[in-house]
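Removed: one protein chain of the complex. Kept in place: all other protein chains.
Which chain is which? They are A and B, in the order written, and residues in each are numbered from 1.
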Amino acid sequence: MSIFITKDTTFIIQGITGREAVNLTRENLDYGAKIIGGVTPGRRGRDVYGVPVYDSVKQIAEAHGTPDGSIVSVPPRFTRDAVFEALENGIKLIVIVTENIPRGQVAQMVELANLRGARIIGPNCLGIISPDEAKMGGMGGPAANTRQAYTKGPIGVMSRSGGMTTEIASTLTAAGLGQSTCVSIGGDAIVGTTYAELMPYFEADSETQAIAIYSEPGGRMEAELAEWVKTNNSRLPIVAFMAGRFMDEMQGMRFGHAGTIVEGKEDTTSEKIERMEAAGISVAERIEEIPDLLRKRMAEAS
Amino acid sequence: MPGLFIDVKVADEAAKDTEIAKKLVEVCAVDIFAQNDDGSLRVVEENLDECVLCDLCVDAAPKGTVEVVKLYES
Partner (left out) sequence: MRFYEYESKALFRRHGMPLGEGQVVNSSAEARAAAEAIGGPIVIKSQVLSGGRMKAGAVQFADTPDEAAAKYDFVLPIEVGGETARSVLIEAKSPVAHEYFVSVTWDGRRKLPVLLFSDMGGIDIEEVAETHPEHLSRTHFSTILPLSERIAKEAISSVGVSGGDLNRLVPIVYKLMQVFLQYDLTLAEINPVAKLEDGSFIVLDGHVDMEAEARGDHKKLLAELGIGDDETRLARPPTEFELEGARLNAVDHRGVAGNVVEFDGNLGLIIGAGGGSLTLFDAVRKHGGKPANYCEIGGNPSVGKACNLTKLILGKPGVEKIAVMMNVVSNTRVDIVARGVIKGCLEAGKDPSEVITIFRIPGAWEDEGFKILEKYGVEYCDRSVSMYEAAGRAVAKL
């Protein structure tokens, strides 16, 4: 099983003729994705690796039926409109790849998605992959690289960094631990789906036996996860890797993603580590410790 | 300044053909080809190392007339 996507999930790519989107199309098709169309206004009638291009989401829905999902890869200024277009045409799963979107606009997209009963992953993310099943987004890059790093198995992965998702998956794979679904949730201060919001899905997925997360300074997402785990008495052991420990000494400086700035004590890694450990989440200091910690925690749980 | 890592060799007859030259300028995403005033082809040496090895130039010209050489393989 997997969460969010399966072999049969259909999706479209908004902004399909852009440089990054062309790559995404190729990589996702090679991994077996069912991409039923793409949107670039004014380019109707063209195709990208055999995927037909339309002027609007509505045209795709009329020609092929409403797709399950959409990857949005358009410049920041046009992203909100593209996401609204997807939502108003009934699409329920949206992966936003674009970065540098002001959070006021992200909030608007999330609010409309909530009203429409849809889910947003990102922005500033690489999307979702369920190894051997499907991939929706840039995770792992070209299909061959993706297959090298990601393999099927019992670990769910959630990460604020797209690149580190692949590093973690690759480390798990090398240690013989496959992944059920990996979600790159995005590096911004406001994202469509947080760790805590993903947990119920992993919880309900019988294939997932444990969770690995990549986290970093800034925001309250780890605190929210810690609370969720405590209140819901989660069956899933969690191992977290915490990067950016040096930033604790450097309040107000910006490193890494937009969401990582340390503005107050709650944003620091030491505070986050404390909260997570108090909730029973194991915190690894190095990536290579994750597999053993997971094995140990899974053995204890069973 | 020639490339450290990449060289692109174009046969004379292809370089003189303005149509082929035009096509090569079009396909290369990293501006390794340019056209002289008379329409003939010029290889832009300072951009050679940006080559992404996509082979679009090789495919765009008559077989065997364009060759992309990896200097680090010799």
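Simple rule for what comes next: a residue touches a chain if its C-beta (ideal position, glycine included) is under 8 Å from a C-beta of that chain, and two chains touch if they have at least 3 such contacts.
As the structure is a computational prediction, the values presented were derived from the model and not from experiment.
A.B. asks: Using the document's definition of touch, tell me which of A:S70, A:S130, A:S161 or A:Q209 contacts the absent chain.
C.D. replies: A:S161
A.B. asks: Check the options A:A134, A:A243, A:I273 or A:L293 and report the residue that touches the missing chain.
C.D. replies: Answer from the full complex: A:A243 touches the omitted chain.
A.B. asks: Of the residues A:G32, A:P142, A:P200 or A:G280, I need the one that contacts the missing chain.
C.D. replies: A:P142
A.B. asks: Over the whole complex, note the residues of chain A touching the chain we left out.
C.D. replies: Chain A touches the missing chain through residues 23, 76, 100-104, 106-108, 110-112, 138-142, 145-146, 149, 159-164, 166-167, 170-171, 174, 187, 189-190, 192, 194, 214, 216-217, 219-221, 224, 241, 243-247, 250-258, 260, 285-288.
A.B. asks: List every residue of chain B that touches the chain not included in the displayed model.
C.D. replies: Against the missing chain, chain B presents residues 4-5, 30, 49-50, 52-53, 70, 72-73.
We take it that only the chains that are shown with their structure count from here on.
A.B. asks: If you average the Cα atoms of chain A and of chain B to get two centres, how far apart are those centres in Å?
C.D. replies: 40
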